[in-house]
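Scroll down for the structure; my scribbles are underneath it.
All protein chains but one are shown in place.
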Amino acid sequence: MSTPNPRFDFDIAVVGSGPAGLAAAALAASKGASVVLLDEQAEPGGQIYRAVTETPVRDRKVLGPDYWHGAELLGPLRDSGAVHWPGTIVWSVARPREDAGDGHRPIQIGLSRNGLAAMLTVRHVILATGALERPFPIPGWTLPGVLGAGAAQVLLKTSGLVPSGATVMAGSGPLLWLLAWQYLQAGARIDAILDTTPKENWRAALPLLPGFLRSPYWAKGMKLMLEVRRKLTVIGNVTALRAEGAIGGDSALKSVVYTRNGTEHRLPADTLLLHHGVIPNLNLANATGCAQRWDEQQRCWRPTTDDWGATSVEGVSLAGDGAGIGGARAAEEAGRLAALDALHRLGRIGREQRDQLATPFRAALDRALTGRAFLDTLYTPAEAFRAPADDTIVCRCEEITAGAVREAVRLGCSGPNQAKSFLRCGMGPCQGRLCGPTVTEVIAAERGVSPAEVGYYRLRPPVKPITLAELAALPKTDADIDAVFKH
Amino acid sequence: MFRRLPEIETATAAQAVSFTIDGRPASARAGDSVTAALLANGVTACRTTAVSGAARGPYCMMGVCYDCLVTIDGTGNRQGCQVRVAPGMAVETQNGKREVER
Partner (left out) sequence: MTATASSKPASFCPDVIVIGGGLHGCSAALHLSMRGVRVLVLEKDHVARHASGVNAGGVRQLGRHVAEVPLSVASMALWHRIRDLVDDDCGFESHGQIKVAESEAELATSHARVAELNALGFTHEEVVGQDELRSLVPAIADHCVGALVSRGDGAAIPFRTTFAFRRKAMALGARFQEGGAVTRLSRQGGLWTVETADGARFEAPVVVNAAGAWADRIAAQVGEPVPLEVIAPMLMITARVAPFIKPVVGATGRTLSFKQFPNGTVLIGGGLLGRAVRDENRTELDFSQVSVNARTVWDLFPCMRGATIVRSWAGIEARMPDQIPVIGPSGTEPDLYHSFGFSAHGFQLGPIVGRITADLIAGGSTDLPIAPFSIGRFAA
């Protein structure tokens, strides 16, 4: 390796400008650390507050007050002195073993801006990489016209686009109801909402209801859901779904078939919006070497963190939904806690000061997380949607079916990494984001063990594809590196 | 199928961006991603896969699914949902494997 470079470009890099990243960067910079906020989008807000600076949907009644709260995070960021680099893709975070000659082991961030790649050197990283929608594999889910509900919400926020034609929404979870309600406010037509919440989940969630009733969400959520149920067709207890294209062809969605009480029904559909909750987007954390664990309550993998967001990799913290689903308000507070801990680890504030400053944020975090257990339990998708039928594509990129994965298990592949090597599932550009959870669950069900025992894909940088040209031109001298950063 | 909300449709006229889809003239709103612009113009399938030739359209709109891949100004494998539409931009649906040098 080349001579260790002792320079640090910044004290702290924050990756992701959703609520956790915005709050973390603003707080850390306001306390005097040199901070850079990196995000791939052109404007801040992450996904939950996507387009909050520029949405064409100016009527605040459509997107609702929770969305507009995001705008309040922008002022503190601007005033804090943090450097903000939008349009920046982070493809690697690593802490090489050699130290920089001065006792510090820098963290190297591989990033791309304006088509040029470079390595940024920092002392601490806060990953605020957020969540993505849980994969919802059903036969036909790869047909054009089938999108995630979150995707449709992005189209509304960024471009004021709503579905036209026959539109069906399906799944369960708060975002589904929120989107349906936003469509009602906007005057968009939804033909049916197919609710897949399993009946038995109600029984399991009931003991957790008192906690949920204490949360800030239940009244808002209730009101929103009741309005949707009153004004739209909601069909409950849906146990199976498939999306169909035109007979003999597969170029676009034409209808949705659902099963309820053992009977199949067909609905014409030009657009099908699927949603089964969100799960941490953990590719960057995984590729950085952060340990992760299976969370049985949220039924997903999450990087292991302490209550300041510190991961198993020194100098790398996680805040927000990327560490475990808690929602936007929880993410903000977790971002602040991670910032305080980073400041402490860098020697800028003492332990007592850190703990003292954290008190109101921790209280707000606890309040924001109240009732989470109820939602997680109620909205756990049924097994048929987590480990689908054989003919369902589970790896969209490589077009590998659940049946192929089961067959690989029978041939001796006991985990996702072997299945990946054997079948190519997880080897496409999405790097397992849309198949990882399903492949783990299919293997677990086939072997009769828990997902925790099966494990997850072992991910490596680059966590987002990068061109050969960018890699070839990775700058080596300080002057070259400066040239990239001064854009 | 997606349509623009009426109040935004009128506002869009003032901020219209002209571009092409497979050579055909099209119009979108400044600030639209290429994928949003395609959907607004009635294009639901943006590519066929390199594996089986199956038609695909956007799925996640947040840059994680890689189904929205299109060729933009001659460069293939671009995520349409991550690129803003620009005046004069040439967007092409991407069929099968990306061609080398595109």
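General remarks:
Labels for the chains are A and B, by order of writing; each one numbers its residues from 1.
Just so it is clear, a residue touches a chain if its C-beta (ideal position, glycine included) is under 8 Å from a C-beta of that chain, and two chains touch if they have at least 3 such contacts.
Here the structure is a predicted model, which is why all the values come from computation and not from measurement.
Note that the absent chain touches A, B when the full complex is taken as a whole. The hidden chain makes contact, of the residues A:Arg60, A:Arg203, A:His265 or A:Lys476, with A:Lys476.
The chain not shown here is touched by just one of A:Pro76, A:Gly165 or A:Gly289, and that residue is A:Gly289. Among A:Gly165, A:Gly211, A:Gly403 or A:Pro461, the one in contact with the hidden chain is A:Pro461. Residues 50-51, 75, 77, 96-102 of subunit B touch the missing chain (whole complex, contact as defined above).
Although one chain is not displayed, subunit A still touches it through residues 1-2, 92, 94, 96-97, 108, 110, 119, 289, 411-412, 414-415, 417-418, 421-422, 424, 427-429, 431, 453, 460-462, 465-469, 471-474, 476.
We take it that only the chains that are shown with their structure count from here on.
With centres taken as mean Cα positions, subunit B sits 23 Å from subunit A. Contact residues of subunit B toward subunit A in the complex are 1-5, 7-8, 11-12, 29, 31-33, 36, 39-40, 44-46, 49, 51-52, 54-67, 77, 81-82, 84. On subunit A, the positions that touch subunit B within their shared complex are 40-42, 47, 50-51, 54, 56-57, 59, 132-133, 142-148, 150-152, 154-155, 158-165, 186-188, 250-252, 270-271, 281, 396-399, 428-430, 433-434, 464-465.
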